[in-house]
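Only a single protein chain was left out; the remaining protein chains are all shown in position.
Showing chain A:
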């Protein structure tokens, strides 16, 4: 896929999301001149510990998108088993495609070129609602989620409050 094609595909998705916004997030470019770097604001999903939060994330696409997955980083502080302490999101659909020798992830759980910003964000929002504590990126958060749920809830609530204060900066 050439540079022009990946840019064209991303422009098409941006236009589509502007025309038909999707519940749960709003997407735009960090810099209008760079189609490869998006800022996506995730609205904490209702009926989860993250409800009421506004989480700013950066989605960075490689030049050979959609053959390779983008990277997603939370810029707003967040406490979650599958998001490491620097904000990097670790979910299987953002892992490189291919033959997983060890069989941890089935091919359909990994990156596919049919994924779009919308399908990625839908997965991330469902990850917020339903952490996978079997492959944690933040081990402390995963342990807390499993063993000291009240403490976990308190930390998340603190992040939600903070996110409300900083969302419009």
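What we mean here is this: a residue touches a chain if its C-beta (ideal position, glycine included) is under 8 Å from a C-beta of that chain, and two chains touch if they have at least 3 such contacts; residues count from 1.
By definition in this document, contacts and distances are computed from a predicted model.
Enquirer: Quick one: the chain not pictured, UniProt calls it what, "Vacuolar protein-sorting-associated protein 25", "Coatomer subunit gamma", "RING-type domain-containing protein" or "DNA repair protein RAD51 homolog 3"?
Expert: "RING-type domain-containing protein"
Enquirer: Looking at A:26, A:60 or A:166, which residue reaches the missing chain?
Expert: If we include the chain that is not displayed, A:60 is the one touching it.
Enquirer: Just checking the interface: what residues of chain A touch the absent partner chain?
Expert: Those residues of chain A that touch the unshown chain are 1, 5, 8-9, 12-13, 31, 34, 36-37, 60, 66-68, 96-99, 106-108, 112-114, 116.
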